[in-house]
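Notes follow the structure.
A single protein chain has been omitted from the complex, and every remaining protein chain is retained in its original position.
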Amino acid sequence: MFAATAIGILVVMALALARAFLGPTICDRILAVNMFGTKTVLLIAVYGFLTGRPDFLDIAITYALINFIGVIAVLKFVEGLADSERQPRPDEF
Amino acid sequence: MDLLLPPLFPDLLLDLLSMALLIGGVFLGISGAVGVIRFPDFYTRVHAAGVTDTLSAGMILAGLMLQAGFTLVTVKLAFILLFLWLTSPVASHALARAATHTGAKPVTATSGEPSSSN
Amino acid sequence: MNNDIVLTVIARLLIPLILLLALYVQFHGDFGPGGGFQAGVIFAAGIILYALTNGPQAAMRIMPPRVLTPLAALGVLLYGGVGITTMLLGGHFLNYDVLAHDAVHGQHSGILLIELGVGVTVASVMLVIFFAFITREP
Partner (left out) sequence: MLYFLSLFAVLFGFWLLLSGLWDHGLLLGLGLISSAFVAWIGTRLERPGGDGFEPGMLLRLPRYLGWLLVAIVQANIDVVRRIWDPVAHPISPVTGRLPASQRTRLGKTLYANSITLTPGTVAIEVSDADVLVHALSREAFDDLAGGEMERRVLALECGAGHPAGHRDGEAQG
């Protein structure tokens, strides 16, 4: 049962990777990578159950937080880059 | 993994329930991933990714919690769920916000005026 | 870069938990996955999140570089100090058995100190590098 769940999560991760390769904008790629990261957290948790080692859950907690910080850092970079390239910022569409 | 189950819960019922949660979670995850692949623009893809981040993750972790029973493993799974549900909306929000900065305009069928609703 | 309410509030909520998680990983190296290196990275990541949401100046008030640089050296000193102490007590370099009367107990305290040194150094060096990058003139 856990193995089937793990395979299902791997399928989701593969699809997320496909979107990360397809793009087309940088934000699409970051979105896909973020999704890949949250699925990794779930995969670590399920894998911990699969091998009967609940220690893995500590890694999953850590990964959830580090993934978040990584995505925010990349976004700050992208945002700053975009702002420096175009001065006027649209607040309305 | 030792299961500290209360005696009134039959193991079989619990297994079935957790299996249903795991299958449902994986199904939602795949649905979200398919949505991320086939939705037309970035902003709509955020919604599809939201499906995999919220209910899919919640159902998979809830299924694992049922397997673990009343142990500290369940508490740690609850922490994972708490952190995921705290951070994933912030990440989505920050992504959408950064996308407006890069100048990506959403495909909109109609202009959104709250007064024009209903 | 203007600041975002949502990000600031949630980061404010998460940062103490991240820092405590780092110290938990630091001190549970013998019982689960963890140790000084990972703990240092997580701790630094918590401070980096603060720098991303509240600006590098605010983060440098929490962790001033003039404290971080000595701390980085102190961690190495702690590591080396334990090694030298074991040599002075008659063992090999980093042979923890001689640290206490009981060999197992000696190993526990020795590893704890070594890991603490590693963690302090890794966290300080990561933060020093991060601050150096984020405050450099373009």
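Note that the chains take the letters A, B and C in the order they are written out, and that residue 1 is the start of every chain.
Assume a contact is a pair of C-beta atoms (placed from the backbone, for glycine too) under 8 Å apart; a residue touches a chain by one contact, two chains touch by 3 or more.
This one's a predicted model, so the numbers in the text were calculated from it and none came from an experiment.
Enquirer: Pick out the residues on chain B that sit against the missing chain.
Expert: Its contact residues with the unshown chain are 28, 31-32, 34-35, 38-39, 41, 43-44, 46-48, 50-51, 54-55, 72, 75-76, 79, 85-86, 88-90, 92-93, 96-97, 100, 106-114, 117-118.
Enquirer: Since one chain has been left out of the picture, which residues of chain C touch it in the full complex?
Expert: Residues 4-6, 8-10, 12, 15-17, 19-21, 23-24, 27-28, 31, 50, 54, 58, 61-62 of chain C touch the chain that is not shown.
Definition applied: only the chains that are shown with their structure count from here on.
Enquirer: Based on which chains are in contact, what kind of graph results: line, ring, star, complete or other?
Expert: complete
Enquirer: Of all the chains shown, whose C-alpha centre falls nearest the centre of every protein C-alpha atom combined?
Expert: So the chain sitting closest to the middle is A.
Enquirer: For chain A and chain C, what's the span in angstrom between their mean Cα positions?
Expert: Averaging C-alpha atoms per chain gives centres 26 Å apart.
Enquirer: Where the CA atoms of chain B average out and where those of chain C average out, how many Å apart are those spots?
Expert: Spacing between the chain centres: roughly 33 Å.
Enquirer: Determine the centre-to-centre distance between chain A and chain B, using the mean Cα coordinates as centres, and give it in whole Å.
Expert: The separation of the two C-alpha centroids amounts to 13 Å.
Enquirer: Specify, in ascending order, the residues of chain C that touch 2 or more different other chains.
Expert: Residues 7, 14 of chain C each touch two or more of the other chains.
Enquirer: What residues in chain B touch two or more of the other chains?
Expert: Only 83, 87, 90, 94, 97 qualify.
Enquirer: Show which residues of chain C lie in contact with chain B when the two form their complex.
Expert: Result: residues 4, 6-7, 10, 13-14 of chain C touch chain B.
Enquirer: List the residues on chain A that touch chain B in their complex, please.
Expert: Interface residues on the chain A side: 1-2, 4-5, 8-9, 11-12, 15-16, 18-19, 22, 25-28, 30-32, 34-35, 38-39, 41-42, 45-46, 49, 52, 54, 57-58, 60-61, 64-65, 67-68, 71-72, 75, 78-79, 82-83, 86, 89-90, 93.
Enquirer: Which residues of chain B touch chain A in their complex?
Expert: Within the complex, chain B contacts chain A at residues 1, 19, 22, 25-26, 29-30, 32-34, 36-37, 42, 45-46, 49, 52-53, 57, 60-61, 63-64, 67-68, 73, 76-77, 79-80, 83-84, 87-88, 90-91, 94-95, 97-106, 108.
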